[in-house]
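I am attaching a structure below and will ask some questions about it afterwards.
Missing here: one protein chain of the complex. Every other protein chain is in place.
What follows is chain A.
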Amino acid sequence: MAHDREVLRMIWEGQIGICFQADSDEIVGIKPEPFYLMVSRLSYLPLVTDKVRKYFTRYIAAEHQEGAVWFDFNGTPLRLHYPIGVLYDLLHPDEDSTPWCLTIHFSKFPEDALVKLNTKELLESHFLSCLKEADVLKHRGLVISAMQKKDHNQLWLGLINEKFDQFWAVNRRLMEPYSDQESFKNIPVRFYNDDDFTYMQKLISPLSESGQKKNLSDLMAELSTPVRKAVGFRTHGIDLHEETQLQWVSEHLSYPDNFLHLSVDYKSL
């Protein structure tokens, strides 16, 4: 049960200031001023950039105006189906360089580097698939499959309209252990390393073999190999304390897709 509602609220309210700039090769005539926007860390670029797109469209050559929009940071194309906070934390711009400067592109979509999940409809079905996968890991899929279509809609609408109460009224059920259990079956988690966008996923139980609740230092030991040691986890821009219980972390610090997205710091041995 998610007791620490203030924590959920703080995570929900996390924002990033972004400065959008045009791709100078696509501009016709006068170079437009940058466009500034505060966006939710939990959202996705295609969900929050309607205004940005609209603003730049009139400066773009006509043949590109209807193109598939994508973004880059310092030349790195940004995955449109990763939560914005995950992208930001992976690329960890220097603290003092806020806002985060991104370039918006209307042409030359890098099909080999980016999955074209660029519309709200495609993102919605990706988001629901993530929820389903997470529920398979947590509750063998029993909670999400018992939900109705309207509950799924409510989760999605809560996310895109940034309505905490609407989202959590349904998400609460996904974030509780199943019936008489004290914890999830497994923790839905993706581990990222440095600014590489690939992640590792494996079965992580919230309990140790002796049935004790694991904390993050147990998880570090689990991820360590003879050649490198996991020494820290970060998510939502927060360094996590190693004594925090893994089950609590999953219930409170998961993204709306119900996965924990943890950046792992390793030390070579």
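As a convention for this text, a contact is a pair of C-beta atoms (placed from the backbone, for glycine too) under 8 Å apart; a residue touches a chain by one contact, two chains touch by 3 or more; residues count from 1.
The rule we apply is simple: contacts and distances are computed from a predicted model.
As stated in its UniProt record, the chain not included in the shown complex is "Ubiquitin-like protein ATG12", which appears among "Probable prefoldin subunit 6", "Ubiquitin-like protein ATG12", "Brix domain-containing protein" or "Decaprenyl-diphosphate synthase subunit 2".
Residue in contact with the omitted chain (choice from A:L203, A:V227 or A:L269): A:L203.
Checked against the full complex, the one of A:S125, A:N153 or A:Q212 touching the unshown chain is A:S125. Residues touching the missing chain, restricted to chain A, are 79, 81, 115, 117, 125-126, 128-130, 132-133, 136-137, 141, 186, 198-203 (touch as defined at the top).
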